[in-house]
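Note that this complex is displayed minus one protein chain, with the remaining chains in position.
A and B are the chain letters, set down in written order, and residue numbers restart from 1 in every chain.
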Amino acid sequence: MIVSDLPSAELGTRLADPGLHLVTGQFQLCIRSPIPALAATIGLMYADYPLGNAQGFTDFHVTLEHPTGLRRWWRKQVVFEFDSALPFKPLPATQAFPMLEWGLNWCVSSYANLYLIIHAAVVEKNGFAAILPAPPGSGKSTLCAALVTRGWRLLSDELTLIRTADGRIVPLPRPVSLKNASIEIMQTYAPQAVFSPKVFDTVKGTIAHMKAPADSVARAAEDACPGWIIFPKYQAGAATSFVPISPAHGLMRLADNAFNYSSLGLQGFETVAGLIDACEVIDFTYSVIDEAIAAFDALAAEALERQTGKAS
Amino acid sequence: MSELLILSALRLPASMPKLGLQQWDLLIRQARRGNLLARLHSLLAQAGLLDHVPYQPRQHLEWTRVTADRHAQAVRTEVARIQQALSGQPVILLKGAAYVIAGLPPGAGRVFSDIDILVPKAQLLDVESALLAHGWMASQHDAYDQRYYREWMHELPPLQHMLRETTIDVHHAILPQTMAMHPDSNALRAAAVPLAGYQDLLVLAPTDMVLHSAAHLFYESELFNGLRDLVDLDALLRHFSQTPEFWHQLTQRAGDLGLTRCLYYALRYTRMLLHTPIPPPVAAAIEDARPPFPISAIMDVLYRRALLPDHASCVDHATFAARKCLYVRGNWLRMPPLKLARHLFHKAFISPRH
Partner (left out) sequence: MIWIACTSQLVVQRRWGDECILYDIDSGNTHLVTPLAAEVLTRLQEHPADMDSLILFFAAGEVPCALPEIRATIATILDDLERIDLVRRCAA
């Protein structure tokens, strides 16, 4: 059963108490919230996700609710609770859905230490995954959102999980986060995609989320082989270009983008080194999305040819 | 309150493989909140029971083991750096760092925030200078906080290394100077045990290590890691009591250091919550140090609650009040009344932390 199989009234009731159990990638979640607007957005963004087993083991129990006291009524706020602790300050109640997404990312990146967790989007085509680490403002999310509306599988838009045991990429497809101008860009570029309502005045500006493609969610159990590490940079007016990065420099930049590189110690280093050995490491500049997609498609086609050439 | 899963698990690790998935779900959450997940992993590993843990909860235990391993490595590195900085100065490691370097049971599955060392009061400033010369720096404390630590407490203000961002707490005594109890630091240092394979590095004698752990737990004002600290005590008692003379030495030493009341609490609550095996004659003898009624009954009510993890499944209507009472008591013990008012006033109104 998936979330959209639940009538919306039941979804709201379940969310309020005892919580909605659902499955995202490797993780069983229980989300509890009495906030009706949040229930509506969850129903929209997580429609395709399998329901979890309330009698089983849940990896992360999270609750989003209004705080007690004055802020329950006046300039309403929302708090994120995980295991009876409040890791974040309260936010305006209108930011409940972004807070849920940030909170879930925090849970995974804080605890799941059998994965090297890179702050990067990751997409896959023809059996090879492109990891896109990038600081804010690089256009990574727009590029990731565009790629997954043009045939690339979404593995994750924010947290790339590399299983330290074998170096494979483990998917965690969740709603793709978009900011400011990129929201309208994507709404124009992919009018068939489903978007959450915009949320204004967050610390990152205006935020909206794009629903992950149903196919990506359905294939969340399929892990992937890393093919490229691509550092994207949007630059207005620039020609589309790939510039190779030396492996050693690539390693330093990749490690710098990994949340738990330090915590993993030697295994973290070896996982990063393994990725560098397995991948081409590239700086990518673009200004036109269609050209960027074409460049990525060409990479995927080349990789497929090489693989088919090897097989025959 | 019916028996909590976290307590059952700690009392009898072999009971864990029999748990259903929903019970594992709750146990993992209680343990995480109590900073005891890595400890559970280590108990299961020692008992050879990890393979009997279902896949999903096992993932959570393995995640935390990775962190604990890294912390243990970081402690070893940091202790080596401290030795280099203080070369020639004998240093006594305290608490977690001592457990890890000495290979004691509470060292397994531990997550650290800082390293505690004990040095003679007369050498405090030299030690501080040496650490400052090797890259540590004073934390951002105002003049009041500096005085709080130096004059009234038993330690320098925490020093943080400017590159590694690790923190070291340099103590000259195991309890604040403002307290009524003054365990003799000279006696503690005289009995300290050198660590084999290390130059100028020591740990407290077994009895002193137990008493320090107890003093830290029962006279500290905050109990976020209360159950974790009680688990440390339980592990130390079980380990050291393998030596037959230990119990006699422990009660004797508690008397010598003026810490019998503290030992009473330690033995009472380890036995009550963790079923620590305490020989009946020892348990009977320590009753002499029990506080008079109704204080003893009140302490039971408070500690039974406050020592549990701060998770919704482990609290009842009285827990918040219990923690608050013990917070005030802890401050009361550490500071005489006038200083207490000034300190709490200062903490609350003059130096907001956030």
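Just so we're on the same page, a contact is a pair of C-beta atoms (placed from the backbone, for glycine too) under 8 Å apart; a residue touches a chain by one contact, two chains touch by 3 or more.
No experiment lies behind these values; they were computed from the predicted model shown.
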Left-out chain, listing which of the shown chains it touches: A, B
Contact residue for the chain not shown (choose from A:Asn180, A:Ser246 or A:Thr308): A:Ser246
Option from A:Phe88, A:Tyr189, A:Phe242 or A:Phe269 whose C-beta touches the chain left out: A:Phe269
Contact with the hidden chain (one of B:Ser15, B:Gln46 or B:Thr77): B:Thr77
Missing-partner contacts on subunit B, residue numbers: 70, 73-74, 76-77, 80, 84, 163-164
Interface with the unshown chain - residue positions in subunit A: 246-249, 251-252, 255, 262, 265-266, 269, 273, 276
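What we mean here is this: only the chains that are shown with their structure count from here on.
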Centre-of-Cα separation between subunit B and subunit A, whole angstrom: 39
Touch list for subunit A against partner subunit B, complex: 28, 55-59, 61, 83-85, 111-114, 262-265, 267
In the complex, subunit B residues that touch subunit A: 21-22, 24-25, 29, 32-33, 54, 56-57, 59-60, 62-64, 66-67, 69-70, 73, 310-312
